[in-house]
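Working notes, beginning with the structure itself.
Here the complex is missing a single protein chain, while all its other protein chains stay put.
Presenting chain A:
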Amino acid sequence: MGSGTWILALLVLQSVFDGIYGLEQEVNHRTERISGSAGDVLEDDPVGRLKVFVYELPSKYNKKILHKDPRCLNHMFAAEIYMNRFLLSSPVRTLNPEEADWFYAPVYTTCDLTPNGLPLPFKSPRMMRSAIELISTNWPYWNRTEGADHFFVVPHDFGACFHYQEEKAIERGILHLLKRATLVQTFGQRNHVCLKDGSITIPPYAPPQKMQTHLIPPDTPRSIFVYFRGLFYDVGNDPEGGYYARGARASVWENFKNNPLFDISTDHPTTYYEDMQRAVFCLCPLGWAPWSPRLVEAVVFGCIPVVIADDIVLPFADAIPWEEIGVFVAEEDVPKLDTILTSIPIEVILRKQRLLANPSMKQAMLFPQPAQPGDAFHQILNGLARKLPHDEGVYLKPGQKILNWTAGPVGDLKPW
């Protein structure tokens, strides 16, 4: 009799658990959890895990520059400005530098714009150097570690190499004074001079409000197979092709301009965002640099990004398993792009769409104002928190000097 009631109780419990598990399964069927190599960290809350001290630099390094040219707030390099604003009012900020884990100096190096709106990087090394000289003389924290517990946001084309031409950027290398600091940058390419170990790759800034206003109903059927709008040949700078995008974009055009599955052109349609929401695959090939806001737009609009950039490092690569979300095509395989895309099994495509539909994925790519949980600001802080605690090599012994303050091109040593 007793055993009978025990068995009955076990059966009841089992059915209850099955019910709960079944519910979870149903929820998971709709959107999958995203976990990268660092684990399921997209929704971590950085508050309480780290403390950041923000240096109060004279306004000539930040506010005055922004005041001179407010276009900096809308272009794709605006992350440095919004990161500063976010940190100033974040609970992660501390006013006591003794208890800070990380130090941040807000220097807007990408805000010297031409009349066309392109940032000129020529004064940026001097500006950065001048800021570092300031913080090393006014506060003792730089000299304590020679910058190893400091981080800077450098969203320019090739990060802290401060040049838009790749050859010149490689020649310059990363600014010597930033050798030990953590760099938060959009550029990411493996085995490249301008990406140092321990950098945090972030997405470029894309205006969240503008994308929000162009949303279409999700039941609009996705009928475009492959979509791309942009240049294939940069006629102004590389008329023959072969230089721009390492010839990959020109290759896409020459191979697929007559293919009905590929909706590619250099047009500038007003329905660009709406078209992306009606496409299954969106091409994200490299340009003069491997990164672009196209990736952010593709993720936000649920279009599977087809990344054509060898050795690229995508944003938050340790938190987001990009291999499972996007399609990576080697530049030499571009002529076979149609075969590659049509031979992906349908279950894989459906899984990628499910992962993209996960709202935490879209949120991690955006810089909304005001900041929301799970957005790119929080991912940056999570990345910084994952690097804690600092290891022994960070703190220098008394008298030890690693940085050479006179290294680098002579032009960089001039005061700013």
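We take it that a residue touches a chain if its C-beta (ideal position, glycine included) is under 8 Å from a C-beta of that chain, and two chains touch if they have at least 3 such contacts; residues count from 1.
We take it that contacts and distances are computed from a predicted model.
> Name the omitted chain as UniProt records it, choosing among "ER membrane protein complex subunit 2", "Checkpoint protein HUS1", "Electron transfer flavoprotein subunit beta" or "Glycosyltransferases".
"Glycosyltransferases"
> I'm checking contacts with the chain that's been left out. Which of A:150, A:246 or A:362 qualifies?
Only one listed residue reaches the unshown chain, and that is A:246.
> Which is it among A:32, A:45 or A:254 that touches the chain not included here?
Hidden-chain contact among the options goes to A:254.
> Sort through A:116, A:209, A:270 or A:406 and give me the one touching the missing partner chain.
Residue touching the absent chain, from the options given: A:116.
> Touching residues of chain A against the unshown chain: what are they?
Contacting residues on chain A, toward the hidden partner: 30, 76, 114, 116-118, 120, 122, 157, 164-168, 170-171, 189, 191, 193, 217-219, 221-223, 225, 230-231, 234, 236-237, 240-243, 246-247, 250-251, 254-256, 258-261, 266, 268, 280, 287-289, 291-294, 310-311, 331-332, 334-336, 338-339, 341-344, 346, 349-350, 353, 409-411.
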